[in-house]
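This report refers to the structure that appears directly beneath it.
One protein chain omitted, others in place.
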Amino acid sequence: MTQIHRSNRGGRIDRSRELSFTFNGKRYTGYAGDTLASALLANGVDIVNRSFKYSRPRGIVAAGPEEPNAVVQLGASEAAQVPNVRATQQALYEGLVARSTNGWPNVQRDMMGMIGKLGGSFMPPGFYYKTFMAPASMWMTYEKYIRKGAGLGRSPLESDPDIYDHINQHCDVLIIGGGAAGLAAARIAADSGARVMLCDEQEELGGSLLDSRETLDGLPAPEWVSQVVTELAGRENVELLPRTTANGYHDHNFVTLHERRTEHLRDTAPAVNRRPQARSRLHRVRARHVILATGTHERPLVYGNNDVPGNLVAGAVSTYIRRFGVVPGHKLVLSVSNDHAYRTALDWHESGREVVAIVDARATSQGELAEQARALGIRIINQSAVIEAKGSDRVTAARIARVDLDAFCVLGHEETLSCDTIASSGGYSPVIHLSSHTGTRPVWRDDVLGFVPGDVKGMTSVGGVHGVFALKAVLEHATEGTRRALEAIGFDGASSAPRLPDVAERREAPACALFQVPHVKSAMRAPKQFVDLQNDVTAAGIELATREGFESIEHVKRYTALGFGTDQGKLGNINGMAIAARCLKRSIPEVGTTVFRPNYTPVTFGAIVGRHCRDLFDPERYTALHAWHVEHGAEFEDVGQWKRPWYFPQVRAGAVSGERESMAEAVARECLAVREKVGILDASTLGKIDIQGPDAREFLGRVYTNKWAKLAPGRVRYGLMCKDDGMLMDDGTTSCLAENHFLMTTTTGGAAGVMEWLELWHQTEWPELEVYFTSVTDHWATMTVTGPQARKLMSEVTDIDLSPDQFKFMDWREGNVAGIPARVFRISFTGELAYEINVQANYAMPVWKALFEKGDKYGLTPYGTETMHVLRAEKGLIIVGQDTDGSVTPEDLGMQWAVGYDKPFSWIGKRALTRPDTARTDRKQFVGLKPRDPKVVLEEGAQIVFDPEQSIPMTMVGHVTSSYYSPNLGHGFALAVIKGGRDRLGQTVYLPMKDGVVHEAEIVSPVFIDPKGERQNV
Amino acid sequence: MSEIREFDCRPNDQTGAESPLAWSFQRGPAPAADAQAGVTLRESAFMGHLILRGGAIVLDEAVREVLGINLPARPNTLAVDAKGERSIQWLSPDEWLILVPGGEEFVLEKALRHALGQAHFSLVNVSGGQTVITLRGPKARETLKKSTPYDVHPSAFPVGKGVTTIFAKTSLILRQPQADCWELIVRRSFADYVYRWLLDAAAEFGVTVERR
Partner (left out) sequence: MFHIYCPYCEEHREEEEFHPRGQAHLQRPADPENCSDKEWGDYLFFRDNPRGIHHELWVHSVGCRKFFNITRHTANYEILETYKMGERPSITAETLAADERQSGVQAASGGWQTVGARPEDEALNTEARA
């Protein structure tokens, strides 16, 4: 296939570098510098997609991000699939593979199109709501076909081979848009010494100057651009980011930029010097000031069959001609409402192809460009417009007529002009998407016939986006706006301001307000007049919506899908508003506009994720003994971000091929070892807080429910911490190290929260208390040696006097363990004799290893969190967050012994415990459950009822909080909270399960083993 | 000084001691040496880390007397001694981090307690709980930009600055004690995550890990 629409010269393409690519399975060639869209047009590919709802053939309409039709699926391999790429924004590279996202079996012959043609008139807006609402069960069936028909692209089925990353940026001035306004802004900002970033979504900087007919300082616009870009690139304080789209404008001038780093090279990122590079990068920019220089999108006119391939936006035609050397047809009809669009006729004419006519809705055309066209002998038809395009797969003719815009009717003088291309221009819509992201409402300007950005703190809009269109005015406006912005943030914007280039002022006649072109038939009966091509929204659809009572533009949008999805109303929004306004007989500002949301154009998920994926998805926290656990085959449990050994499966005794124990087997073995011999647990993850100060004791008394006044140095106490609502928030032991010095422990998950809690109360309520808190969680490694043999084992490694009368339960001592200075605490979470050894974490490994050297003969067994859970549950010891859920008081837990009601200060939570609700006697209380069937292990979370015969919904009276099989007891057992449970010991409760089985269990004391606590006290 | 329990948790014999990055080094080989590496990373392990809390007016004189360094009273600043071996960093209006060569921390703790007498302050040894990762090289700053939202541009982060901030999905203390030398003070349990993050972030620049 040859590039039939490629002109012989011109354009910013490199004709010496031919690139081959595939579209819908066919091979084509283009040139370096092409976009996929320009290459497709060069090759005469008219149909690039099928439309969303009606499945009509669609061609390329625009040349930038506003393109609604040429949305393609990219990628040569499965893993490299990228959906939702606009062909107008995709640079061509050798070997590019693209497909239409829509059309089955293919875009040329589309089955849905047949249905669309038949069903089109039966698919008004609201069709989906109306048709598929009932029965709801059928939606699943409809949806499959609707989605297949809609063809929104698909995600890859294989893992993405590329890497993506984030980078945090800070600058004084972020300039969004690298066209005339952006470049002028960058020049003055660069001179001021400010830190400047300039981003632009296109492949190269320059914006509309790249296809402009104008000259700056006597240079063709693109040459002036190269000069300025070279000058800016040499500045140390300027970072230029082409191929970078500002996608989201968030609070306080936080802007996200998506930089496509390698997507113009290949479909997967090539390595550089064998080092991987990110395919795309998300810049997280915090800018002191934002210069919005996003320019405009040209609006197409809304006329009958304006979606047939060959209908383009006028400016896009100029872009293809001047920038890419592509003339997308032979015979042009240009339909305009303004002077600027006349350039398209001049560009077309200069390419040596025929301009059939320029149809101008205004009564006269007297601007400079119009005069130039007239001088070239181009036919200009005034007070008229294209009312309908002819043709199905490509435009064959334009039907034109005289129109009365005020009366919104056709006045006759119809004529049908043979042509293959219709270019239209209804004016220029400022690209206000980003300013809308901030929540600021745009402002309608009658003189601009468009919305301009509202006031955003720290933002200045310059040039086209502000409704300033003429080049000379744009340069002046951008320079002046930026100068003022610079001065506002403390830079000198005036002294070294660059000279503005000489630009000829061009005389332009005012534009007229033309959005939807009237047709001889009513909008409902005329050929479809498309407003939003991507979502297949027609003028008739908007009319219908207003007739059906949708008066708010927000409702019209939702009813019709106008401006939905990835399109975000770039081409259609203003036309849609205007049509709604006409139907509602209001002005456009009265009807209002919908606001735009991030992202401005789609951002690949990879860029959003950045490097927070795979092994780096979330931090993994390790204890100082992690290496040992890994070497000894531990299975790990995630506890917060910590990796804690869950259990240590051993090779089964006598296993031939080295099978390891199941979890149940390992946990049973570990449980028995602790109760019968001695076990060891890595408890380093417990939160630890060092508390110093003369008021430390007083402070503890206020944050804990129990008393601390008399805890002597050398002693340890268990404490409960409530919030002021009386609900338990954390628990742990605190040791008195010295009169003014305590070491608090918290739960693993509660560590950071408790630390902040202490600071909160100290900083906000009781700053007069002299006390400081310092986290020492990571400083100390904690090893729990527990079991009947614990003392014997410890006696082999420590110089601490372990005799029961010298080192009692709830004492702590310091000394050496395995030659390392250690603090040892006699506290027990297993109910057995236990020593918790704390050593500086750098020395944990030698201590741990020494314990195993000596521990073999005592049967020292490492155990994990699962065994810890079973053992503590056998003792009825709670785990905050498992047995409690923020609605449980110490009383509910039966822990009145740990509540000091007579303490002088009204400690946190005390008052709430006398509220009527917390004083109720039928609150859910903490009890044990013994299933009648000893083999049953109840499900954690299972709901409990008193009466199993009750019909559904049953009265639920509590639930299981913890449940295990106990190898020590020989049966399953559970902990639960049950209404008034403590008065119901011995009663039977029922647990109806989903599968219809109803378990029976007896309410018992939560302490299943050694109720008197003799074992830990030996 | 019976009100506070001093405790030297560092043994004389350092045999078998493992720094927070020991597991990271043990698990995988370091990236191959790269002469063109844009980033060089090393762990300054086993230093003495102390957290000093109290009012600046209370602490100032004692710190100068014992450490020979002025207490940095301005937010986010760092003072280093002439040899560059000892430093003290502002962490909060009533909190400083003191870093000294390993083994000096207990002597220093005792001396400071003595100098401060009955004043209200707290001094806590956290040497086991954190480590120092040093980044050098022409791409160190770029690597940091990929990791922390804090502005590391020379105009915003001059030599002598130090901040506690976000780093990837964790937090750390970031400081620049001298030109082209960034110190990351990382909590022990997060050290491996930060190490792996740094290797990954710097991969495009080439990274060398110096191990002693």
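Just so it is clear, A and B label the chains in written order, and each chain counts residues from 1 on its own.
Keep this in mind: a contact is a pair of C-beta atoms (placed from the backbone, for glycine too) under 8 Å apart; a residue touches a chain by one contact, two chains touch by 3 or more.
Quick caveat: nothing in here was measured; it's all calculated off a predicted structure.
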Across A:Ala190, A:Val591 or A:Val771, the one contacting the chain not displayed is A:Val591
From A:Glu223, A:Glu476, A:Glu548 or A:Asp725, the answer for touching the chain not displayed is A:Asp725
Specify the residue from the set A:Ser77, A:Gln366, A:Ser496 or A:Ser552 that touches the hidden chain. A:Ser552
The one of A:Phe254, A:Phe564, A:Phe809 or A:Phe946 in touch with the missing chain is A:Phe254
Could you please point out the chain B residues that touch the chain left off the display? 75-76, 91-93, 95, 149-150, 163-166, 171
Spell out, residue by residue, where the missing chain touches chain A. 250-254, 286, 439, 441-444, 451, 457, 552-554, 586, 589-595, 724-725, 756, 759-760, 763-765, 767, 906, 910-912, 915-916
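In this text, only the chains that are shown with their structure count from here on.
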Where on chain B is chain A touching in the complex? 2-5, 7-11, 13, 15-20, 22-23, 26-27, 36, 46, 51, 53-54, 94, 120-130, 145-151, 153, 155-156, 168-170, 187-190, 192-193, 196-197, 200-201, 203-206
In their shared complex, chain B is touched by residues of chain A numbered 165-170, 195, 272-273, 275-278, 284, 286, 611-612, 615-616, 618-624, 626-627, 642, 685, 690, 692-694, 713, 737-741, 770, 772, 774-781, 814, 816, 819-823, 839-846, 849
